[in-house]
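Missing here: one protein chain of the complex. Every other protein chain is in place.
Chain IDs A and B follow the sequence of writing; residue 1 opens each chain.
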């Protein structure tokens, strides 16, 4: 039998107000478009509230004060948050049974917290500390002297290199690499000589790192992902980068060395940030935007050209390099016309 | 002794017409530039057909009706396809011997098809079904309740998270992640609260996924890669994306959440598609193109500026933000000139 709660139960769990049939049994959650009569869904914004008649859901989370006749509602201050909570209620995270799989490889002096799980084919280096309730999945590699906090979830095939520090309640998605060497090479007679990268990566509490990220260790000191940061997939973070609290780094973003991103920033997909820049707090960088200069607090920046029919684009491409010349011509024309106007008047 | 076939054998195998020395022994395949007298190659398009005298190959696949004196040819309707078939003839895929390596980790209730291979250090979760002739290479992680079809080839160090469904004849290249959590977070008092991602990834028959891809599970329902799709390396596919049949997704493309790509599309390298868009069928998106709006069937779109000498580019960069002003100035100048022309005539 699946889990079920009444409308009233769910309202109570989310600190909301149940409207309609309070004893209505709700057996699960689903999206606005696909929820059935025994499921609850979310109408999180205007787009959905305007179409609220369209959902077949048996109940709907809506903002406080919202009314619609004939629907079972739960009114809450923050409907998406309430809905997220209820999704977790019906779909609690399934954790492996605590314990260390005998097929894991452990170095000397490993300290493992209460109820921690270490899976098969995982490698734990020497002098590693692992917190309570941490889950280290199969195939994870953790180098020497790493510290892993409580309730950390490390998905399969993640690599954490020596010396890195991971806070509490951090999630690392599969394939991600933490603490690879920074890209440090100095010219040496036509070739390059490597600069040893002796710093670490520090990831603070409540961070979530997407799949296949590459976060390099610092040359000296630390690459620092601060509390609450969330990264999407395939993100590159270079040595000595700092990302401030609660910033969102969307898929395929790249941040070059020693750049500091403020707190509560949003870097949209495929954006690229040059090295040694200071990006302020509450900054939003649009998708595919290349940032080559510092940005002060609260700014919203974008770059790039719009997508257009390929034939138009071919013609536009040819014009772009001549833009400075065009600007100069316009300026010349303005002068000539001013002259002509003067002459015409003086006649 | 290497495999060898006569020209006639190869013509027969590819449903083609052998021209020249039909008993000519062909010992292998190579590219147009490097093939030797005992190898067969491909002249697949005009570029190569015009230079056909240049190849030293002992035989050449050409289109029907093509003639060139003194060369051994195989005329076929689709030369690249015929050549691909013959390459496979000389270089058959080498499969490991069927069986489950004792160093693999298997959960409860795993059902393995006939002649399947599961390599060392692979993890197979509980209640997993694996089809006939499937190859699960070393170091692969497969979560609980996953379904893997027949003749599936999963290369080393791939991660497939719980509940995902993989069709028949699917190939997944190394380092790829299927079913990582979608990037779902909702604002919560200045921080972010995670939305549990309870959907799956479904990959249909005959799909090939490149190396180091990250394909996220759906929030609800499924992220869906339909029959025949081929992705290149380092591709990001977000939650609830749908990619239609036989579409090609080239390297480093990113597709944001809930976007639906039609069938027979081509998304060229490093293109980025925003979320919640409908991209039609037979659409081509150029390299590095940012798509922020829906595209209807059959369109070809591009964006971006041409590469140019860095000094030119520095000057162009300075002009671009003033484009709206330039446009206005041109419009003003047109009016002024019309006035002057009128005055000049009226004199």
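Rule of thumb we're sticking to: a contact is a pair of C-beta atoms (placed from the backbone, for glycine too) under 8 Å apart; a residue touches a chain by one contact, two chains touch by 3 or more.
The structure displayed is predicted, hence computed values, not measured ones.
Screening A:23, A:97 or A:191 for touch with the missing chain picks out A:191. The hidden chain makes contact, of the residues B:137, B:151, B:197 or B:259, with B:137.
Contact with the undisplayed chain is limited, among A:13, A:89 or A:330, to A:330. Contact with the chain not shown here comes from a single listed residue; of A:5, A:32, A:90 or A:121, that residue is A:121. For chain A, the residues in touch with the chain missing from this view are 103, 105, 121, 123, 139, 141, 144, 157, 159, 161-162, 175-177, 180-181, 183-188, 190-196, 198, 212-214, 216, 219-221, 234, 236, 238, 252, 254, 256, 270, 272, 274, 284-286, 288-293, 295, 299-306, 308, 312, 315-316, 318-320, 322-323, 326, 329-330, 333, 336-337, 340, 343-344.
Mapped onto chain B, the interface with the missing chain covers residues 29-31, 34, 78, 80-81, 83-85, 87-88, 91, 93-94, 101, 103, 119-121, 137-139, 155-157, 171, 173-175, 206, 208, 210-212, 228, 230, 232-234, 246, 248, 250-252, 264, 269-270, 287-288, 304-310, 313-314, 317-318, 320-321, 323-324, 326-327, 330, 333-334, 337, 340-341, 344.
In this text, only the chains that are shown with their structure count from here on.
Rounded to a whole number, the gap between the C-alpha centres of chain A and chain B is 25 angstrom.
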